[in-house]
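One structure, pasted below without further comment.
A single protein chain has been omitted; all remaining protein chains appear in their positions.
Read from first to last, the chains carry the letters A and B; within each, the first residue is number 1.
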Amino acid sequence: MQTAIKGSKAFSYIEVSLEQGESIVCEAGGMSSMDAAIDLTARLNGGFLRALIKRYLGGETLFVSNFTNNTSQPRTLTLVQSVPGEIRCQKMQGEGFNLQPGAFIACTAGVKLGLRWAGLVSFIAREGLFKLVASGDGNLWYGAYGAMIEKEIDGEYIVDTAHLVAFEPGVKLKLQLAGGLFSSLFGGEGLVTRVEGKGKIIVQSRSLAGLAGWLNPKF
Amino acid sequence: MPSDTYQVVLTGEVLPDIDRAEAIAGFAALFKLSEPAAAAKIDKAPIIIKKSVDKATAGQFFTRLGKLGWKIDIRAAVSLPAAVAATAPQPGLKFTFTGQPDYAFVTIQIPKGETIKVEASSMATMDVNLQMKTKMKGGISRLLSGESIFVNEFTAEGFDSEIGIAPGTPGDLRHVFLDDQTIYLQNSAFVACTQDIEVESKWQGLTKGFFSGESLFLIRAKGRGDLWFNSYGAIIEIDVTQDYVVDTGNIVAFSEGLDYKVTKVGGYKSLFFSGEGFVCRFSGVGKVWIQTRSTAAFVSWAHAFRPVKRTSGSDGGD
Partner (left out) sequence: MQIELLHQPGNTAARVTLAPGETITSESGAMIAMSGNMDITTSTHKKKSGGLLKAAKRMLAGESFFLNHFESSGQAGEVIFGTGLAGDMMVRELEQESLIVQSRSFLAATDDIDIGFGWQGFASIFSGESVFWLNLKGSGSVVLTSFGAIYPVVVDGDYIVDTGHIVAFEETLDFTITKAGKSWLHSYLGGEGLVCKFSGTGTVWCQSHSSADFGQRLAPSLKNR
């Protein structure tokens, strides 16, 4: 399999070339173009019950698309996300990686996606009750709305909840008010996530909530 | 950047509403001293807890001791060598842009004790010791322009801190250092500024054209300090020497020295069918920043996706 992330950081997309017998899994609706000879099958995103949970509580799609090349020649396809922004590839080698719901785009067959309880904090922060935990071996592609900014955490840091995309296993999330009660409610910051621990966090430079906040007064 | 080291100093004072005995007990537990020994040590305050640690460690002590109720002072341990006499240092705060030009994000370093003003809900990341206060800003004009009327003030308590700001609009960010100068911004372009910049809304009256979708409400920023503003889309800078016409929905900012007049484009047929609506004709000499996206077109595109409320007797928005 050969893959490349193309497009600028504003509109990244993934170009994939599958050899005979190879497959790639991506979120439903993630294909923008593909060779007609590639087989597409949809499967549940986990077992039936877990898929339902992932959909209604985790914000993930109910089904994922499985693309397989059953021909003797290499075939190409292009995978995208619904929001414009940067896409990154995380090379998994057994260790875990945590994603916010909706950030998942695609992965190779050896990567497993699990749902974990992200804690009540995550629920209050409107991010959903669950976080997507990836494990296994292979490649994982995830995307953001906007550009991605990496930060090494060693101690504590504060992130606006709508801007957190992914974080390494050594980082934990806690919730707090951004300022005093008045400031938090009216200052628009509301609840923020306090990240604690040691590891990398990935933040996106825009958020759908921010965009909606800019648009809504204009209607 | 030189690796600065810091001193962690216990001032000896407790924070308001803290019971001193409890604070001493906490201090004792933290440093594994007996309470009398801890009390004796604290009596000699101000005392240096740590002589030379890196920023992260200093931050941890500041937070931990702060939680126990102690007022902590962080000082630079190493006095930086005298600046080599050369060109004058860059005025204003240190900051870095990332994600330009499409989804620009700015990280600003706020020196200890200083405050910056930030558009409400634009904060994305920040150091834990930044204190946020919300201030009501502007009068009626700002309310009607649809812009939120809250501006948050972030103060760096006890420590140089950093804040990461992400505007809601997809686009670019620009910085200007105003040296007692004035700049006019379109209403949603304001992102952040330092304390000595005065930002006020100026009512433009009749120019809320229903075709342009974006009223020509302007904000005036003047004073001495840093100003960050954003655009919807990328920014093109135009140096105006002869008349230049800009769609009102595409103006980001313009400098002093320009005259402007809002007119409609062409005759009535153009008004209804051309989709251009109102434009602003600039004359004089100055600089105009324009954005490559049209806000009105984006708003009407997004309108199609708005959910329709199914219950009867709904407010229907607006």
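Here is the rule we go by: a contact is a pair of C-beta atoms (placed from the backbone, for glycine too) under 8 Å apart; a residue touches a chain by one contact, two chains touch by 3 or more.
Note that this is a predicted model, so its numbers are computed, not measured.
Screening A:V16, A:M31, A:I149 or A:V192 for touch with the missing chain picks out A:M31. When the omitted chain is restored, the residue from B:Y6, B:Y184 or B:F298 that touches it is B:F298. Residues of chain B that touch the chain left out of the display are 101-103, 170-172, 233-234, 236, 238, 242-247, 249-250, 265-266, 269-270, 273-276, 281, 283, 290-298, 300-302, 304-309, 314-317. Considering the complete assembly, chain A touches the hidden chain via residues 6-13, 27-37, 39-42, 61-65, 78, 80-84, 208-209, 211-212, 215-216, 219.
What we mean here is this: only the chains that are shown with their structure count from here on.
Here chain A touches chain B in the complex through residues 8-10, 84-85, 145-147, 149, 151, 154-160, 163, 178-180, 182-183, 186-190, 192, 194, 203-207, 210-215, 217-219, going by the rule given at the top. By the touch criterion stated above, chain B contacts chain A in their complex at residues 56, 59-60, 63, 98-99, 102-105, 120-128, 130-134, 146-148, 150, 152, 164, 166-170, 188, 213-214, 295, 298-299, 302-303, 306, 317-318.
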